[in-house]
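Every protein chain except one is present and positioned as in the full complex.
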Amino acid sequence: METLLRSFSIIYKNKTAFVGFIILLLFIFMATIGPMLVPLETSAHPEEMFQPPSIKHILGTDYAGRDIFDEIIHGSRSVLIVGALSALISVSISVLIGIPSGFIGGFTDWILMRITDIFLTIPSLPLLVVLAAFIRIGNPLIMSLVLSLTSWPGLARAIRSQSLSLRERDFIEAARVSGLSSMRIVFSELLPNMASYIAISAIFAITQAVYAQVGLFFLGLAPFTSINWGVMLNFAVSQAGALYSSRSVSYLLSPIVCISLLQISSVLFVRALEEIFNPRLQR
Amino acid sequence: MKEAILDIKGLTVEYRSDSKTIRAIDNMNLTVYKGEVLGIVGESGCGKSTLAMSILNLISSPGYIKDGLIIFDKDINVLRLNEEELNRFRWEKISMVFQAAQNTLNPVTKISEQLNDVISSHPGVNTDIKERVVELCKLVRLDPERVLNVYPHQLSGGMKQRVAMVMALMLEPPLLILDEPTTALDVLTQKQILEILKELHEVKNMAMIFITHDLSIVAEIAERIAIMYAGKIVELASIDEIFYNPKHPYTKGLLKAAPSIVGDIESLVSIPGSPPDLSSLSRGCRFSNRCPFTKDICKEAEPLLTEVLSDHLVACHRWREINE
Partner (left out) sequence: MNNNILMKIENLSKDFSSRESIFGKEMQLHAVSNLSLDIYEGEVLAIVGESGCGKTTLGKILVGILEPTRGDIYYRGRKLKEVGKEEFRTYRREVQIIHQDPYAALNPVKTVYQILSGVITANGIARHRNEVREKIDELLTIVGLTPTEEFINKHPHQLSGGQRQRIVIARAIAPNPKLIVADEAVSMIDVSLRIEILNLLLKLKEELNITYFFITHDFGVARFFARNNRIGVMYLGEIVELGNTEDIIRTPLHPYTKALLSAVPVPDPNLTRSRKLLPLKSLDIPNPANIPSGCKFSDRCPYSMDRCYKEKPELIQVDKSRSVSCFLHVKE
């Protein structure tokens, strides 16, 4: 499609965004195809433990002699999938609540915002801790639901205020006078103007979810069903004494660097997103 | 004998945006005399606001002054002043009232504090400033008691504009620039402000540059008028000459295109077309694509602003034939 091609050219023209885009693509590749290309060792090789990075083991080995690079690749899958899923759920709920709230106003707004306020005031980490005790968060779907439970209210508020301010604009008023139905106005006039905001929020929601997950695993609040970045961090500290010795530096840093890279590349990439969605910025 | 307070020579200002360079002002020469009221009239995009900002060296990225000399009072080279000198120069020698000056007032501090801020950034100014402020307030018909101790939002738009005028005149600059000072105001307030400006001018005898897009407004106050189009001055003459004896087709077009409550409305007609793209100018006169009198020469060579009658300058190749 012509818009896709135009989007690619925008991304390409903006060098920093392009870098971010490539890194994000790499992560996606890592999460989807990566595990199929790289076998995961489950057996322990204690004799190879904590080997520094070398040609055989690009990032070195962990406390059980397993290759860290392989673990990073396999570990990306569940983290990113849960991240993406959680972002999808969060953003969907926020849009479904934020837009009617801001656009329709009145009692609808009041009741939706009171519900949002209730969720907003619940502190996320304690809630997650409590939920972790009662629910099997091992299942990625459940984990995504739990994470989105705490992240949607903030986003809903933001979307509501965007809708509120757009509602007052002349072109929305003109659309109403022209005879467009409210539904049509929301989908055809309002949403396209919020598209960039929603898309950017979605990207950041993914990184937020990744942080939250890693946090949960690190704190040992989520069951370790398979290797992932959070689990690696947890092991790095608990099993490998990473905080006390320098031999497991690679084990500790690898997931941290990955998470940071994810965040940085998101930040770089969203610049292009703004331009893609806003024709005014394009030339 | 007229003495110059401001001499602009060869001023060229450009804006760079991505791949395009827009020449907002092109090789402009202009002299402002002491104590005169000079009106600068032009439509959106003609460069008049850029001119105002250039005089105070306020142009910032992506704009830049490419070339030119701005000499104040024969002696100060404005574009060469360093930061400290500029800070003193502004407001003491030249000050400005911006468009919608009500928005240039700080909403969270009282008026008196804002006036004090101006004073404190100009050390060495006389301490009878308090009396001067009171006198100025009276001249602009503001009650100093009422106005000094309040916040901007407690004043009406017209009052805020008058406060901005007091602030601009506090240090008694010999030159005041006003950029569309009445555009955001109601008709009654506008007339009042214009009358106040006239009185101020009589009492203080400072020079004024009054920038506007509305020829009718400038008819109230200007002594000389410069008509700007696409970054250049196309006509410069006394107010009577501009209104009753215009030579440039654009000036004539403007006069015939402005609906007003006097004059014949049946003969009103717009100027067809639209202003040129300042990033890709062709040679020749910039007005030629809209001019009803355009001939080949107009497309070939740019006309220079020349004195064709006593104190009446026009930038048009065919001014003589057109005005037969």
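Which chain is which? They are A and B, in the order written, and residues in each are numbered from 1.
We adopt the following convention: a residue touches a chain if its C-beta (ideal position, glycine included) is under 8 Å from a C-beta of that chain, and two chains touch if they have at least 3 such contacts.
Since we're looking at a predicted model, the values are computed, not measured.
Looking at B:49, B:99, B:114 or B:190, the residue that reaches the missing chain in the full complex is B:190. One of A:88, A:142, A:180 or A:267 touches the chain omitted from the figure, and that residue is A:180.
Set against the missing chain, the residues B:78, B:97, B:147 or B:254 yield one that touches it, B:254.
Within the entire complex, the positions of chain A that touch the omitted partner chain are 169-171, 173-181, 184, 188-189, 192-193, 195, 277-280.
Summarising the interface, chain B meets the missing chain with residues 43-44, 141, 156, 158-159, 186-192, 194-195, 213-217, 219-220, 239-240, 243, 253-255, 257-263, 265, 268-272, 274.
Following the convention adopted for this analysis, only the chains that are shown with their structure count from here on.
Per-chain Cα centroids separate chain A from chain B by 53 Å.
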